[in-house]
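The structure follows.
Partial view: only certain chains, each at its native spot in the assembly.
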Amino acid sequence: MGDADTTLQQLKDRMDRFVKERDWEQFHSPKNLSMSIAIEAAELMEHFQWLTVEQSKQLSPDELSEIGEELADIVIYSLSLSNVLGLDLSQTIVDKMAKNIRKYPRDKVRGKAHKYTYYQRQDESGS
Amino acid sequence: MGDADTTLQQLKDRMDRFVKERDWEQFHSPKNLSMSIAIEAAELMEHFQWLTVEQSKQLSPDELSEIGEELADIVIYSLSLSNVLGLDLSQTIVDKMAKNIRKYPRDKVRGKAHKYTYYQRQDESGS
């Protein structure tokens, strides 16, 4: 089993079973799940809190393994929220990516990380 | 295209292309991406901030569509971080779920949402 042959539905089904077997649907409301995702995101950040941007690129195998677990938790709760909301996550992601492609045209943003509002302002001022 | 026939690798490849076409690898360090995920998680939470848990289960189609976009952003950055770290995300998720299954045995936690530390303390005190 790996990314090349695992569909999102397979992971969503696993998570659905996990939650139902524990009668945890009552806790997995959209509001609570949004908090869970944010909490796990903070646990991921904790690993990088005091590192420079460069240091964060040179992780030991142990760190990488712990970081992988935090990242997994984020996606696990995201899958659960998709289940609860009845969302097709792949379609939602592909649509959002298409929107981002329009929002950040290659030729305009290459090598720059300014925020979208910056580009918008540039446009309005006619440049 | 939908969850039933989209693999994680297909989504990872799309994101990889998006980043490379914009020369954004320089910004997509693990440290920065962990911040991005947390920022998007907060934008998702913003939709639920003033709702009760119950209200968060009754979303209008418009709200659902905006919420889907925020959730997509979280997973998009998670895919990018998997790319950067060279992680097989499915395998990491399946491993973490197996760990959670051991950590929260069905018969013990059914219908309860106490934190793991609570169950641990119970065990240590012999109950």
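The first chain written gets the first letter, and so on, giving A and B; residue counts start at 1 in each chain.
In this text, a residue touches a chain if its C-beta (ideal position, glycine included) is under 8 Å from a C-beta of that chain, and two chains touch if they have at least 3 such contacts.
These numbers were taken from a predicted model, which means no experiment stands behind them.
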Item to check | Whole-complex copies, counting every chain including the 2 in place | outcome: 4
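Here is the rule we use: only the chains that are shown with their structure count from here on.
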Checklist outcome for this item: Overlaying chain A on chain B by their Cα positions calls for a rotation, in degrees to the nearest 5, of 180
Next on the checklist: I'd like the Å distance between the centres of chain A and chain B, where a centre is the mean of that chain's Cα atoms.
Outcome noted: 6
Checklist entry - What residues of chain A sit close enough to touch chain B in their complex? => result 1-9, 11-12, 14-15, 18, 21-24, 26-27, 29-32, 34-35, 37-38, 41-42, 44-45, 47-48, 51-57, 59, 64, 67-69, 71-76, 78, 81-82, 85, 87-97, 99-101, 104, 106, 109-111, 113
